[in-house]
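The complex appears here without one of its protein chains, the remainder shown in place.
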Amino acid sequence: MENSKRIFLKIAGVSALGLGTGILTPNVFASSGQKKEAGFKKDSNALTAKRWGMVIDTRKIESSDDLEPIINACNKIHNIPEIKNHKHEIKWIWEEEFKHAFPSKGNKYLNERIKDLPFLVLCNQCENAPCVKACPTKATFQRDDGIVLMDFHRCIGCRFCMAACPYGSRSFNFKDPKEHIKPETYNPEFPRRTKGVVEKCNFCAERLAVGKKPACVEASDGAIIFGDLEDSESEIREVLNSNYTIRRKQALGTGPSIFYII
Amino acid sequence: MNDKSKIIAGLVIFFIIFAFPIWYNMFKSKPAPELTLTEKAKAAKECVRSKEYMTKNHMQLLDVWRDKVVRHDTRVYVNTEGKEFKMSLSNTCLDCHSNKAEFCDKCHDYASVQPYCWDCHIDNPKEKNDGKQ
Partner (left out) sequence: MLETALKGSNKYWGLVIGLLILVGIGFTVYLKQFSVGLGITGMSRDVSWGFYIAQFTFLVGVAAGGVMLVLPYYLHDYKAFGKITVLGEFLAVSAICMCLMFIIADLGQPMRAMNVMLHPTLGSMLFWDMIVLNGYLFLNILIGWVVLESERNSVPPPKWIKPFIYLSIPWAFGIHTVTAFLYCGLPGRGFWLTAILAPRFLASAFAAGPSFLILLCFIVKKYTNFDPGIKAIRNLAKIIAYALIANVFFFLCEVFVALYSGIPEHIDHLEYLFFGLHGHGMLVGWMWTAMILMGIAIILLVNPITRENNSILIVSCVMVFVGTWIDKGLGMISGGFVPSPLHHVTEYAPSFYELLITLGIYAAGLLILTLLFKMVISVKEEVSD
């Protein structure tokens, strides 16, 4: 028994290298019959939802100064490199003018507040995400809770997802980001990325897993509401119910999960 | 066949080149390095699994961990003793084995493998401020 398991382990190990890791199930880790089998579980504090979404209440934002702490919180927590060359920039959440965030909605009679107001933009965590469809390796995939995630280990850097994304939400590591992350702000809890892979906002999946809301939500002082869109009792649904909201490029049918109150 | 000598010479050259890894390393073989454990690792007595298991299978274990965490949003590992661990190379493995050079690199160098884990996962979170990553 012991022996056959050893052999199986070897085969499984080799196959894991060759075929990806889907075939390795927890019981493979049992090294002897008497002991309990090793397994996996979720953190009991983890936040869960049917479909995560976000409402950005732009009425609570006056200027870039209000957005800075939000953007910085994300950048710091995710070790986003600070790259001066705008062609090589890495952006997960950043600000855009209305006419860029909503290119087809701009007009010359736009009210003054909206015209000058900085808008927060990030990955829309689309319901029907073009990037997920385009990815040839499933390095970009969608979780059951709607979050569109990147597996940086699997990304081949073909940048098909960047061509597919209608929101410019994806960045590519044109060079090793290491030199552009300040050691004093480095967050050892979260990995950095390697050169040659694409990255984007992950809706703070690593924080949700331990029961924390996304960093931008926490830093937003109430300007960003986060919650389960499918839960009719949730705060976010309450906010969506009582306010008129818009989404970016809704006509494309991608189904963004980020809503804006103007 | 007047090409006989050419063919044989060609075959000999081919086999010499083909056997390069064997003769290149022929007189260099050394015993496997002894791994150094940190005090914390010694105190813990056992890793997430037995020593033999880890020596042999840590790479597969890490591979499964990474898929579980990244793709399946499952972040806690329950070992055969029922003990729970956060599945994280930087924050669990390297918390005990904070001596990467002595622990990981020594053996990887010996086996001539270059895992790219360290491209992204900081090698030693405890030394985060001294600039060497």
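First chain written, first letter: the chains are A and B, and each begins at residue 1.
We take it that a residue touches a chain if its C-beta (ideal position, glycine included) is under 8 Å from a C-beta of that chain, and two chains touch if they have at least 3 such contacts.
All values reported here derive from a predicted model rather than from experimental measurement.
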Listed by label, the shown chains touching the absent chain are A
Given A:Leu47, A:Cys155 or A:Ile236, the residue that touches the chain left out of view is A:Cys155
Touching the hidden chain, out of A:Asp176, A:Glu189 or A:Glu230, is A:Asp176
Could you tell which one of A:Ser64, A:Asn111, A:Thr137 or A:Thr185 touches the chain left off the display? A:Thr137
Residues from chain A at the interface with the omitted partner, ascending: 18-20, 86-89, 91, 96, 99-101, 103-104, 121, 130, 133-139, 154-160, 162-168, 171-176, 194-198, 249, 252-254
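Following the convention adopted for this analysis, only the chains that are shown with their structure count from here on.
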Length of the line joining the C-alpha centres of chain A and chain B, rounded to whole Å: 30
Footprint of chain B on chain A - complex, ascending: 9, 12-13, 16-17, 20-22, 24, 29-31, 35-43, 46, 141, 143, 149, 151-153, 176, 178, 183-184, 186, 188-189, 191-194, 205, 209-210
Touching chain A in the complex: which residues of chain B? 49-50, 53, 56-57, 59-61, 63-64, 66-68, 70-71, 73-82, 84, 87, 90-91, 116, 119-122, 125, 128-129, 131, 133
